[in-house]
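With one protein chain withheld, the remaining protein chains of the complex are depicted in position.
What follows is chain A.
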Amino acid sequence: MKKIIVIAIMMALLVTLVTGCSATSSSESSEIYIASANPMTGDSAQFGDMKVKAIELALEEVNKNGGIDGKQVKLLVGDDTGNPKEAPNVAQKFSSDKKVLAVIGHWNSSCTLAARGIYESAGIPVITDSVNKAITDGTTPHIFRISLTDTTQAQHLAKYAYEVMGKRKAAILFTANDFGTGLKEDFTATFTELGGEIVATETYFEGQSKDFSPQLTKIKSKNPDLIFIPGYYVETALIAQQAQSSGIDVPMLGTDGISSEELVKLGGDAVEGIKFAGFFHPEVEYPGTKEFVEAFRVKYNKEPDTYAALAYDSAKLLLEAMSQGGATREGIKKYLDNVKDFPGVAGPIAFEGNDVTRGIIILTVKDGKIVPADIQP
């Protein structure tokens, strides 16, 4: 009995100590925190790296001009390793940390899907660039999407393939995760509805598959006039090379997942002429695009890609939300609900049912450079 009392007293002391501590630290803090929850290690680490770089650039610009209401904005970087098992831990950490006001992230759809419930119950606004349509199914009003859903993207692409490129027999080689499967299904639905035919559907695993020759040999025997590759650039570069060496000369169409300079570096002349969806290109200029590209080049000596641009816009949007709606979780959420025509470097931003409203641009590789395609949708 005595023991229990002692433990109870100690617990009580501990609780007051902890709450006392956090109370003083938050009232005295002159800093505002937002968080990035993206893959920083593992197979998709390069994407998280680009996003964090872009967010830091946005914060740096604001902090140089005195921050938000005189408070400096700091970034906390979480690492979900691109693994849906790890994502909820990161989400839990940020959600329970009262000083974190908003989260940019989860790059992988699977991670965002796994973590969104945690953010939702903590009431923390999240801006993600994952594309799986289930993320904005209405059950998590705090999760906003700054890129297009895979459904919308697939519909745009299928229409472009059928109407602009004039293709009728498509083969699909998709990556076996939520992203690839979603795009495969929506592309198939729209393309067949328009009157086209899907002649072959093959799959592979992102980050593991390096050899695509069995799939490509099978696709070749079906004689498609287009290969649709919903996946990321590393695999797409390999697919293009292996298609070239196995004598497949069919136009290829990809998604925003391959919109990166690395595609050209890895794929060489095999990716020449490949068309893909994008949300951002330095030559498609909006207010601020030029300055962003310039600043990114100077700071990191790298070209910003789509993910960097979207992360930069996400950060700018959150910063604006904090100064307009107040530096609280609720204030940010309210601002995001009502924002109209926010001038992003990848185009104006507004949300409808938590989804951004915008179209796609079609990019292509020409002479080893990514440029906007001649005919846009």
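Please note the rule applied: a residue touches a chain if its C-beta (ideal position, glycine included) is under 8 Å from a C-beta of that chain, and two chains touch if they have at least 3 such contacts; residues count from 1.
The definition used in the following text is that contacts and distances are computed from a predicted model.
Peer 1: When you check the chain that is not on display against UniProt, which of "Aspartate carbamoyltransferase", "Branched-chain amino acid ABC transporter permease", "Aromatic/alkene monooxygenase hydroxylase subunit beta" or "Cytochrome c oxidase subunit 3" does it turn out to be?
Peer 2: Cross-referencing UniProt, the chain left out corresponds to "Branched-chain amino acid ABC transporter permease".
Peer 1: Looking at the full complex, which residue from A:Gly123, A:Gly268, A:Pro287 or A:Gly353 touches the chain that isn't shown here?
Peer 2: Checking each option in A:Gly123, A:Gly268, A:Pro287 or A:Gly353, the one touching the absent chain turns out to be A:Gly268.
Peer 1: Have a look at A:Tyr204, A:Phe296, A:Tyr312 or A:Phe351 and name the one touching the chain we're not showing.
Peer 2: Here the residue in touch with the unshown chain is A:Tyr204.
Peer 1: Specify the residue from the set A:Ala171, A:Leu238, A:Ala308 or A:Leu336 that touches the hidden chain.
Peer 2: A:Leu238
Peer 1: Quick one: say which of A:Asp49, A:Asp80, A:Asp256 or A:Asp355 touches the chain that got left out.
Peer 2: A:Asp49
Peer 1: In the complete complex, the non-displayed chain touches which residues of chain A?
Peer 2: Where chain A meets the chain not shown: residues 40-43, 45-46, 49, 176, 202-205, 207-211, 213-215, 217-218, 221, 234, 237-238, 241, 245-247, 262, 265-266, 268.
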